[in-house]
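Structure below; questions to follow.
The complex is shown incomplete by one protein chain, all other protein chains being positioned as in the whole.
Order of writing sets the chain letters: A, B and C. Residues in each chain are counted from 1.
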Amino acid sequence: MPIIDLNCDLGEAFGNYKMPNDPELMKYVSSVNIACGFHAGDWNSMQETVQLAMKEGLALGAHPGFPDLQGFGRREIQLSPKEIYQITLYQIGALSAFIKAEKGELHHIKAHGALYNMASKNKSMAKAIVQAIHDFDPSLYVYGLSGSVMIQEAESLGLKSVSEVFADRRYEKDGSLSPRSLENSMIQNPEDSLNQIRDMIHRGKVISRDGVEVSILAETLCIHGDSSHAVSVAKTVYSQLIEEGVIIKAPGK
Amino acid sequence: MPIIDLNCDLGEAFGNYKMPNDPELMKYVSSVNIACGFHAGDWNSMQETVQLAMKEGLALGAHPGFPDLQGFGRREIQLSPKEIYQITLYQIGALSAFIKAEKGELHHIKAHGALYNMASKNKSMAKAIVQAIHDFDPSLYVYGLSGSVMIQEAESLGLKSVSEVFADRRYEKDGSLSPRSLENSMIQNPEDSLNQIRDMIHRGKVISRDGVEVSILAETLCIHGDSSHAVSVAKTVYSQLIEEGVIIKAPGK
Amino acid sequence: MPIIDLNCDLGEAFGNYKMPNDPELMKYVSSVNIACGFHAGDWNSMQETVQLAMKEGLALGAHPGFPDLQGFGRREIQLSPKEIYQITLYQIGALSAFIKAEKGELHHIKAHGALYNMASKNKSMAKAIVQAIHDFDPSLYVYGLSGSVMIQEAESLGLKSVSEVFADRRYEKDGSLSPRSLENSMIQNPEDSLNQIRDMIHRGKVISRDGVEVSILAETLCIHGDSSHAVSVAKTVYSQLIEEGVIIKAPGK
Partner (left out) sequence: MPIIDLNCDLGEAFGNYKMPNDPELMKYVSSVNIACGFHAGDWNSMQETVQLAMKEGLALGAHPGFPDLQGFGRREIQLSPKEIYQITLYQIGALSAFIKAEKGELHHIKAHGALYNMASKNKSMAKAIVQAIHDFDPSLYVYGLSGSVMIQEAESLGLKSVSEVFADRRYEKDGSLSPRSLENSMIQNPEDSLNQIRDMIHRGKVISRDGVEVSILAETLCIHGDSSHAVSVAKTVYSQLIEEGVIIKAPGK
């Protein structure tokens, strides 16, 4: 039976700015990526999210991003590989302390936003991130864009990679994500979205933006948590996959 | 032979603002308290300071403070005990990641500035800090003001406490530090300072501001790193103690 | 006919964290207090809020707070009067630049959160705030808690004060707000709330928590913008007052 992990970026509250959907979203995913206070999140959301996710039995991931609360980690910032290494290590450490205090276990790392995107293509950035993960704990899983430089670098350092796919993004015929600047880069229709997921999970294929069938490795699927209808989308995807006999679970669990 | 630990707050650089005395100061202390990015320090200074201190064989401590870079952690901020717990855990975690990556070992925790002062007297704050330390790793040493509530709370939770004394501060007859607002609260004369250290180490006594001899436990002595003549003071204290046959080493080393 | 100003704290978004009620709330108030990036708000929300409020013809106020985004300016921070002066001046200047660029006019200043509360009682803090307002522009209105030290200090410096009252807070018999820690400090029932407003506007009186009638000057009423039902409350208060023949307008307009 096909297996997939459903992951979601959570714990993106900050101070008075709450993320009320988090508890509900946790019911429909198998792993969570928890913001560490750089692009979003703070000590309060980190503790709370770790506690909630542990109650739900989810795989706990750190979600390091650029130091850019105001930009939500979505702006490119010119950092040296040395600093990329350092901000990754800092954030993993901070989150892991909350997990340790709750006697939980850190499961994986997934970079956020601009850091994720840049490290999908930029070898020295990807190397810096995976080296930080390796130096902290070489048994951690590394989530990265399916087919990206990030996945390659994780594997070349002997780390366990997990290839991530998206239900609501179009792909190019080389297997990369269609740039958001293009008109057709997002899939608006829920049914199209579900079909793309089915293709990816059951057949290891995706139909590219210009109609070509491309091979793709789908080990984890990103469930977006920040739209207003995030919960209903998550619920639909989850239910549909369960119905089709897909096993939803985090790697190694 | 009498034994004492000499500790110093280091790694208090931030970005372009450097702390050039740090490498020199490390020669004259046995343990360091490394800023974790909240009141001072950043990912860069943290990595660098951990690396330097490990080369010198020093005991590595986390130095959590209030989230207040502009105020250098010296302003009181009204945080709940829950938040005090969280900021302590966050900072210990962040620093410990850098230590882990270098295959070093975290040795102790010492709160900084206003956090240190408030937790010396405020039981719920002290409880929050020691609980965070305990939940992260109950084998860590807790540095705190000799005779303070912080030391009591550390011990009542079964943690190993280390009582800290100061060479350049006057004491009241109840063993507390004289408030800085008082005229005679600081010891200006280096010879007076050395005499106070001698009394504390060899005899377990200190002469209070109004001339009374008070018992005091001196397990670690704070060497200030942020004055312009910090290095020469540190060197003098170190040399003098060595000459007098005092063994300078961190607890448990 | 009785006159009152309805004011609301707006522009409290930050980066990705939006405040979607702002445009709707603007329909039911006569003046706005715009966050300046210290306790909430950023350059983007400031520009947007100034533009929106000018379209609605509202009186524009700066809403300076403590430098504490994570705590939303609600935590007491130990700042010297000199720094209180400086943070007030900085924030007024920043907001006024956006107003100047839009060819609008700054109308008033209202301190936020912990800064507001502390300056209601602490003379040196109140002095620092009103001095900053005076030095920037002595023709500005100063909003402050009715009967507070802040109002006194504004007047003693020759500034135009505007006394603020609350619809959902209980008052003590000395005219001060009942501390939130007390059980009955908040008025839960909308009808009770409206009655309190009526008493304050029409009769210059308020019934204190323990049933005594107290004199109170009501020149502006605070409409809270941050609850989930803020819009409907604002609409009700506004409609009710209009119906009762109260003129709703900002001072000097």
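Please note the rule applied: a contact is a pair of C-beta atoms (placed from the backbone, for glycine too) under 8 Å apart; a residue touches a chain by one contact, two chains touch by 3 or more.
Keep in mind the model is a prediction, meaning the values are calculated, not measured.
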Please pick, from A:75, A:180 or A:253, the residue that touches the omitted chain in the full complex.
-> A:75
Sole residue of C:16, C:44 or C:152 that reaches the chain not shown, by the stated touch rule | C:44
For chain A, enumerate the residues touching the unshown chain of the complex.
-> 67-68, 70-71, 75-79, 114
Name every residue on chain C in touch with the hidden partner chain.
-> 37, 43-44, 46-47, 82-83, 86-87, 89-98, 100-101, 132, 135-137
For chain B, residues in touch with the removed chain | 14-17, 40, 42, 69-72, 226
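Quick note on the criterion: only the chains that are shown with their structure count from here on.
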Centre to centre, by mean C-alpha position, how many angstrom separate chain B and chain C?
-> 43
Whole-Å distance, chain A centre to chain C centre, using C-alpha means?
-> 42
Overlap residues in chain A, where contacts from two or more other chains coincide | none
